[in-house]
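This report refers to the structure that appears directly beneath it.
For chain A:
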Amino acid sequence: MSAPVLEIRDLSRRFGGLEALAGVSATVGEGSVLGLIGPNGAGKTTLINLVTGHLAPSGGSVLIDGRDLTGARPWTIAKARVARTFQIIKPFRGMTVRENVSIGAMFGSARTASPRRAAARTDEVLAQVGLTARADATPQELSVAETRRLELGRALAIRPRLLLLDELMAGLRHGEIDAVLELLRSLKAEGVAIVAVEHVMRAIMSISDQVFVLHEGRELTRGNPAEVVADPRVVEAYLGERYARRSREAGRA
Partner candidate 1 sequence: MRWRTLSVLILAVALGAVACGTGKTSGGGATGGTLRIGAALSLTGSLAREGLLTKQGYEVCRKVINDKGGVKVGGSSLNLDIAYQDDKSEPDVAAQLVDRFNDDGVKLILGPYGSASTEAASAVVERNGQVMADSSGADDKIFTKGYKRTFAVLSPATRYASSIVRAVAELAQPKPKTVAVLTADDGFSKTAAEGGIAEAKQQGLDVIAVEPFPAHATDVSAALTKVRAKNPDLIIGSVHLEEGIAIIKQSRELGVTPSGGFGETVAPPTPDFRKTLGKQAEGVLGSSQWVPQVTGQDKWFGTAKDYVATYRQQYGQDPEYHNAEATAACLALGLAVENAGSTEPDKVRNAMASLDVPSFFGPIKFDATGKNVTKPMAVIQIQNGKVVTVWPKDAQEAPLRWPAAGA
Partner candidate 2 sequence: MATSTPPARGVKAPPTDTASARERSPARSPWLGWGTAACVLVLLALLPSQLYGGQQRLLAGVFMFVALAQAWNVIGGFAGYASFGNVAFFGLGGYTTAVLMVKAGWSFWLALPVAGLIGVGFAVLVGIPAVRLRGHYFAIATLGVAEGTREVVVNLPRLTGGGAGITVPAVGPEATTSYLGNYGFYQAFLVLAGLSTLAVWALARSRFGYALRAIHQNEDGAAAIGINTTRVKVGAFALSGLLTALAGAIYAFQQVSIYPDRLFDVSITVLMVVMAVFGGSGTVFGPVLGAVGLQFLSEWLRTHYTEAHTFIFGAIIVVAIVFLPQGVVSFSRDAWKRRRVSLLETVRTYRL
């Protein structure tokens, strides 16, 4: 039996006195999607940063394909075919959309050395994320949805086995969300493991195999989307106790 693509064990991170993440464990297997939800400040982005090496953990371990990569630097993680998107999207300005994507193809796990040899992969990805027509535009000229797709394309260029998405769909319209979901499903079908942090419930529920709820740096609950949504603790964590109580009362009435 092969190891899961991502396994985190007892992962923690402190910022001074603040415990941003406290002993979280989870696994994500090939072709499966883990939805990561929780209120603001729950530690979702911290968790992604710990996996991708943008932050060093205070404790616990991160295994990629069974290899212990705890505390490795981001580029080492990337070479293990782990890609991510960022919550605050900052494309490489001063480069075209094509160049933005090609950098991933140049440096990612595929290791296609020269800009020229990265071109094929770049075209593939541009087609995949639907930016072929915009390839020579500069990032400043893109719409919000196109910028998100560029962010995703940059990540896909490294041919990831594990993809971590940090609120990729925030602020997108319905149709745009559907298009991204479509793309994610096809990646899933190719066997890419995905961790998706998302506030758009509709999206998370439709694509996740398992949903993991973080609250104040700890695991609140996990399970399949339907179970989690029904869990009153989740509603409480998200909306505050008063609201939860009211909704319970409303439910009784």
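Keep in mind that, in the parts below, a residue touches a chain if its C-beta (ideal position, glycine included) is under 8 Å from a C-beta of that chain, and two chains touch if they have at least 3 such contacts; residues count from 1.
Selection criteria: all candidates are chains of the complex that A comes from, given by their letters.
It should be emphasised that the depicted structure is a prediction, and the values quoted were computed from it without experimental measurement.
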Chain A: touching candidate in this complex (1 or 2): 2
Interface residues, chain A side, partner candidate 2 - complex: 52-54, 73-75, 78-79, 83-84, 86, 90-96, 98-99, 102-104, 106-109, 113-116, 119, 136, 154-155, 157-158
